[in-house]
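Heads up, one of the protein chains got dropped from this complex, but the rest are sitting where they should.
Chain nomenclature is as follows: A and B, assigned in order of appearance, with residue numbering initiated at 1 for each chain independently.
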Amino acid sequence: MGVSIPSEFGYVVFTGTASAFVLMYKAINVGMARKKYGIKYPKMYSEENGGDNMFNCIQRAHQNSLENYPQFLWVLFTGGLAHPVVASIAGWIYMAGRIAFAKGYYTGNPENRRWGSFGYIGMFTLIGCSVHSGLRMLGIA
Amino acid sequence: MGVSIPSEFGYVVFTGTASAFVLMYKAINVGMARKKYGIKYPKMYSEENGGDNMFNCIQRAHQNSLENYPQFLWVLFTGGLAHPVVASIAGWIYMAGRIAFAKGYYTGNPENRRWGSFGYIGMFTLIGCSVHSGLRMLGIA
Partner (left out) sequence: MGVSIPSEFGYVVFTGTASAFVLMYKAINVGMARKKYGIKYPKMYSEENGGDNMFNCIQRAHQNSLENYPQFLWVLFTGGLAHPVVASIAGWIYMAGRIAFAKGYYTGNPENRRWGSFGYIGMFTLIGCSVHSGLRMLGIA
């Protein structure tokens, strides 16, 4: 006996792969900002004269997404085993939140990164799906 | 023919999802330290006057965990396909090691991050589980 991957898991596969492009979008913005603000590799942040705030905001928007990304893929995958459609929708909400987070950060005012706070709805839904998936595997729920 | 996900994989799902909370704990500590030491977004590290050592230790404890996190989730998942119970226990040892690593780093003396070195026992066990899982899939072991 064991658990099989449901056919609708295909939606989960697309969602996770789409999220790679959300990160690529942020990485490209960093690359363009490097040119605009003259921040050369291998420098990570602008530091001179206290640092250029706008460049550092664009860089942090990318980095913050990375800090939350492996966890997202884990709950997307494991939650998607039991609830592929719900997990996929939650994944798109999360991704929309990460884009809004970046758009807010790109204003140069770090407070505006909160524009993306609704993405937590997606994240918490995914955590719930993942826990339920684990319980179901064990025959508890 | 193929490999199915065992029922006990539910423990693996819980372990991986719990690890997201270990990282959240470290991220929250960084957020609190930002307030305490007055390090505003989008600044990543304290730089003025050589940088505040304590803040930077708290920041590095989080960042170092991130540097090892995708690998952990990979060997947890793939090792857990063949050995769900062993992989889960190893995962909890690894997480305990990551918490001890952070507690050591939070003393302000980077040498104390070695408090978490026992976490390698968990990591090496997971690598072993993963390799055995791959061999078993191929019918070699």
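One rule holds for everything that comes next: contacts are C-beta pairs under 8 Å (C-beta built on N, C-alpha and C of every residue); 3 or more make two chains touch, one makes a residue touch a chain.
All values reported here derive from a predicted model rather than from experimental measurement.
Contact between chain B and the absent chain runs through residues 1-5, 44-45, 47, 51, 53, 56-57, 59-60, 63, 66-67, 70-71, 73-75, 77-78, 81, 105, 110, 113, 127, 130-131, 133-140.
Against the chain not displayed here, chain A makes contact via residues 4-14, 16-17, 19-20, 23, 27, 40-44, 47, 62, 66, 69-70, 73, 77.
One rule holds in what follows: only the chains that are shown with their structure count from here on.
For the pair chain A and chain B, the distance between mean C-alpha positions equals 18 Å.
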